[in-house]
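My structure is below; once you've seen it, I'll send some questions.
The other protein chains are all here in position, but one chain of the complex has been omitted.
On to chain A.
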């Protein structure tokens, strides 16, 4: 509903920031974050709306951020791609795919040094696993027995390129070669299953001090960037979308939707109103927080 509101607002140009909507692949994020503890630290990518909110990020601060307002969570300096909420363990979202794995690994190393029982989570897409840094991190986190959960959201696309022209490996085999346990959630919409599974995985990580790789099959409803659909562009068909939507509880489960609709609509309206009414950052803000 939040993403739909952004779709509605976007043509007004009030949000002048590239948005990469989570719609279609928010289910597993909610399920995973619900299974985490508050101080578990999550790093995400530019598709950051779902992880930010699922980890407890404030909706008003998010809309204000999208609007580029001073009351945004980063005073308008982050925009849509770099949401964070450190108080809730949302530790940042990078537009450079693959660069967050090692940040999560550093947090995991710190947890090990402090002997804390928290874990670090890196949420990234299937494309990010093609970066060399991903392999560097699998190696090091296994070598050093670090409490880190890699969540790979496999929507089959890197921008517009399908998996088959990008990858020669499978994640399960790859994880195995580093001695890292792996699970494939074939239905990214099965939130209960992913929730239950993540609780167990988390326990395992804390107890064994070993990394874990969780792959989620999911689907991106909109184009890579912006709010438009792009099923007429030839790289994928609407049939695929219809197939996923038919199984989407956030589309099909009317009882669930109606139960919460009013409350959520109010919350969104308040957040949009807050963003609309907030002021832009003053010029002095330009050179603040550089060093």
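The definition used in the following text is that a residue touches a chain if its C-beta (ideal position, glycine included) is under 8 Å from a C-beta of that chain, and two chains touch if they have at least 3 such contacts; residues count from 1.
In this section, contacts and distances are computed from a predicted model.
Asks: Of the options "Pyruvate dehydrogenase E1 component subunit beta", "Branched-chain amino acid ABC transporter permease", "Extracellular solute-binding protein" or "AAA domain (Dynein-related subfamily)", which is the UniProt protein name for the chain that has been left out of view?
Replies: "Pyruvate dehydrogenase E1 component subunit beta"
Asks: Which is it among A:6, A:78, A:180 or A:205 that touches the chain not included here?
Replies: Going through A:6, A:78, A:180 or A:205 one by one, A:78 is the residue touching the chain not shown.
Asks: Give the residue, chosen from A:56, A:86, A:162 or A:282, that touches the chain omitted from the document.
Replies: Here the residue in touch with the unshown chain is A:86.
Asks: In the full complex, which of A:34, A:133 or A:257 touches the chain missing from this view?
Replies: A:133
Asks: Can you name the residues of chain A that touch the chain not displayed here?
Replies: Output for chain A: 41, 72-78, 82, 84, 86, 91-92, 94, 96, 99-114, 120, 132-133, 136-137, 139-140, 143, 288-291.
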